[in-house]
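Can you read through this structure? Questions will come right after.
Only a single protein chain was left out; the remaining protein chains are all shown in position.
Per-chain numbering from 1; labels A and B assigned in written order.
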Amino acid sequence: MSGYLEGVLVLLAVNVVFAYGGFLPLAAGQLNLGLAGFAAIGAYASAYLSNVFKLSPLIAIPFAGVVAGAVALIVAVPVLRTRGIYLALATFALGQIVQAIILNLEVVGGAAGYPVAAFIRLPTIAAAAAIVVALVWLLFATRFGIAVTAVHDDEGAADLMGIDVRAFQIAAFALGSAIAGIGGGLYAHHFSFIEAQYFNISLSITIVLYVLLGGTQTVIGPLLGAAVFTLLPEVLRASANWRYAAFAAALIVIMALRPEGLVTGAQLRRLLGSNRAEPRHRAVAAGLPKGGAG
Amino acid sequence: MTTADPILRLESLSKRFGGLRVIEDLSLAVRRGVRTALIGPNGAGKTTVFNLITGVFAVDAGRIVLDGADITATPSRRRIGHGIARSFQNIRLMPHLSTLENVMVGQHCRNRGLGGVLQPVNLVPHNRWREAARAALADAGLIEHERSTVGSLPYGVQKHIELVRALMAQPRLLLLDEPAAGLNPAETEALQAQLEKICSAGGPTLLLVEHDMHFIGALCEDVIVLDFGRKIAEGSPEDIRQNPLVQETYLGAPAVEPMERHSAARSA
Partner (left out) sequence: MLGSIYAMVAVALTLSIGVLRFLNFSIPGLFMIGGMVTWALVRGGTPWPLAAGAALIAGALASLVVERFTWRWMRSAQHFVPLVSSMAFLLLFEHLAVIYWGSELRTLPALFGTSDWRVAGLVISLPQLAGLLCSIALIWALTLVLARTRLGRGLRTIAEDSDTALLLGVDINRIVPLVFLISGLFAALAGVIFALNYRQVHPFMGEVVGLKGISAMIVGGMGNVWGSIAGGLIIGLVEVMSIGYFGADFVDIAVYGLLLLILFIRPTGLFAGAIVGQARA
C-alpha cells in the first residue's frame, strides 16, 4: 500500500473516531464545542504515558480516553446545568482553557510541542476505529439509544416518561469526550508530534460540522460525514485550504437545503425495513382536523 | 363492583404563577376503578392539575397522595414509576423515533437500571420488550405503522400511539388530557370503547380532562367541575348536566355539537 494511501486511510480512521466523539453529545441534543480540548487531553495523556512510562500505545490510548472521559464527567455536572447556547459556550470556553493550559505545561513541551516516541500503523488505527464504531452502534441498539433520542427530542416528555434526562446527558457528554480522547491518542501515536495549537476551536467546529453533514439521526451518519470530509477532497485533489473552504461552503448549502444531514432516520428505516411489513399508505393529515391542540 | 377507596387524593392544593393563583385550595379524590372526568371552562386550571399530579410543577401548598403514598415531593421522573402515566394536550411524541420506539419509551420506567438501559432491544430479533411493544401496537390495530415516522401519521393515529405509550408503563392511574379533541365521531366512539375496555376492573383508573360532554357522559361515572382553580361541583354526568351552578359557569351544554365545542373551548 502506498504511503499516500496509508496516510489518507489513517486520517479517515482518526476522523471517524472524532466524529463519534461529536456524535454522542449531539445525539442527546448538546453541542460540544470543546471536543478538541478532550482530544488534546487524550493525545497528551497517552503520549506522556507512552513516552515517560513506556506503556504500549495499546494501553496508553484507551487509558487516556478514560482520563478524558473522567475530566468530562467532572465538568459535566456544572456545565450541563446550562442549556442550549450557554452549554455550547461553556464547552467552547472549556476547550479554550484546556488548550491554554497545555500551552503552559512545560512537562509536555508547552508551546514547542511534544514529540511522541511510540508509533502505531494503519491496521491498529483502523481496528481501533472499527471497535469504536461497533461499540457506539451496539450502544445505540440498546434502550440507551432510545432514551438519548427521546432526551434530544423532548426533554420534558422524556422526563415524565421516567427517563433521567440529566444522567443521560452527562453519560453522552462523557462518553463522547472519552471517544474524542481516544481519537487524540491515535493521532498522537501516528503523527509522532502533537502541539496544542492543533487542538483549537477550528478543530472542534470542523468535527461538529462533518458530523452534522452526515446526519445525527442515525449511527451511520457520522461515519459518512467523516468519510465525505476526508475522502472527497482527496478524490478532487484539493489542497488543504481549498478542502476546508469547500467543505465549509458545502456545509452551508446543505444546512440550508437539508439540515438533517445526508442520512436521516426515516430513510434508514425505509432502507432496512424493505423486507418487513411496510405501511400500505403514508396517510396525509389533510382530511382530518388537526383539532384544538397544537 | 368498584371499591370506594381513593387511588388519588389532592389535599388543599395551591399553585400560583407570578401573581396569578391558578389553583386555589383544591381538594378532590379519584376513586379506584371509577372513570372520572375533570371539566371546567378555559383557564379553570385543568391541565395545571395534571401538571401538578405528574410533577411538572411543584405545588405551593397541599399534598398529593397516590394510593396512600405522599408523592408531593417526588421528582417528576419518578412518578411514572409510582404508577401515573399521562397523555398530552399537544401530542408529545418523539419525532426522531419510530412509532414502535416511541411506544417503547413508555416501558422505560420498568426498565430503568443499568441492566435495563443496556438491554439490546433493537439488536436481538425477539427481545421480549420489543415484542411486548409490538403486541400492544397490534392490539391497538396500529402495527402497520410500527416503523413509520410519527410526524407523518394522521392526528388521530398519533393520539392513539400516545395512549399506547402511556399504557406500556402499566400505570395504576391514567391521566388523559383531552383525548377526544380533534377526533371525528367514528374515532371518538372507538376511543370510548377502548377506554371502557382498558379502564375496567383490574386496569388503570382513568382520570381525563375533556370538553366533549357526550363522550364523558358515555364513558365516565364521576365528573368533577373546576372553575378558577377550585372545585365547584362533583357528581355523576347526569347530575352535573342538571347542576345550575355548572350550567352558569360552563357553557358546555349537551345540545351543542361536538365539533363546535372543540373550536369553542380550550382548556387552561
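Here, contacts are C-beta pairs under 8 Å (C-beta built on N, C-alpha and C of every residue); 3 or more make two chains touch, one makes a residue touch a chain.
Only a predicted model underlies this, so the values are computations on that prediction, with no experimental measurement involved.
*Asks:* For the chain that was dropped from the view, give me its touching partners among the shown chains.
*Replies:* Across all of the complex, the chain we cannot see touches A.
*Asks:* Tell me which of A:Val10, A:Leu94, A:Leu175 or A:Leu224 is the one touching the absent chain.
*Replies:* Looking across A:Val10, A:Leu94, A:Leu175 or A:Leu224, the contact with the absent chain belongs to A:Leu94.
*Asks:* Quick one: say which of A:Leu122, A:Ile205, A:Leu231 or A:Leu262 touches the chain that got left out.
*Replies:* A:Ile205
*Asks:* Write down which of A:Leu55, A:Met255 or A:Leu268 is the residue touching the left-out chain.
*Replies:* Only one of A:Leu55, A:Met255 or A:Leu268 touches the chain omitted from view, namely A:Met255.
*Asks:* Kindly note down the residues of subunit A that lie in touch with the hidden chain.
*Replies:* Those residues of subunit A that touch the unshown chain are 31, 78-79, 81-90, 92-94, 96-97, 99-101, 103-104, 111, 200-202, 205-206, 208-209, 212, 241-242, 244-245, 247-249, 251-253, 255-256, 259-260.
Assume only the chains that are shown with their structure count from here on.
*Asks:* Any idea how many Å lie between the Cα centroids of subunit A and subunit B?
*Replies:* 39
*Asks:* In the complex, go through subunit A and note every residue touching subunit B.
*Replies:* On the subunit A side, the touching residues are 138-147, 149-150, 152-154, 156-165, 217, 265-266, 269, 273, 276-280, 282-285, 288-294.
*Asks:* Which of the residues in subunit B come into contact with subunit A in the complex?
*Replies:* 54-56, 76-81, 86, 88-92, 94-98, 101, 104-106, 108-109, 111-112, 116-123, 129, 143-149, 152-157, 165, 169, 178, 181-184, 259, 262-263, 265-266
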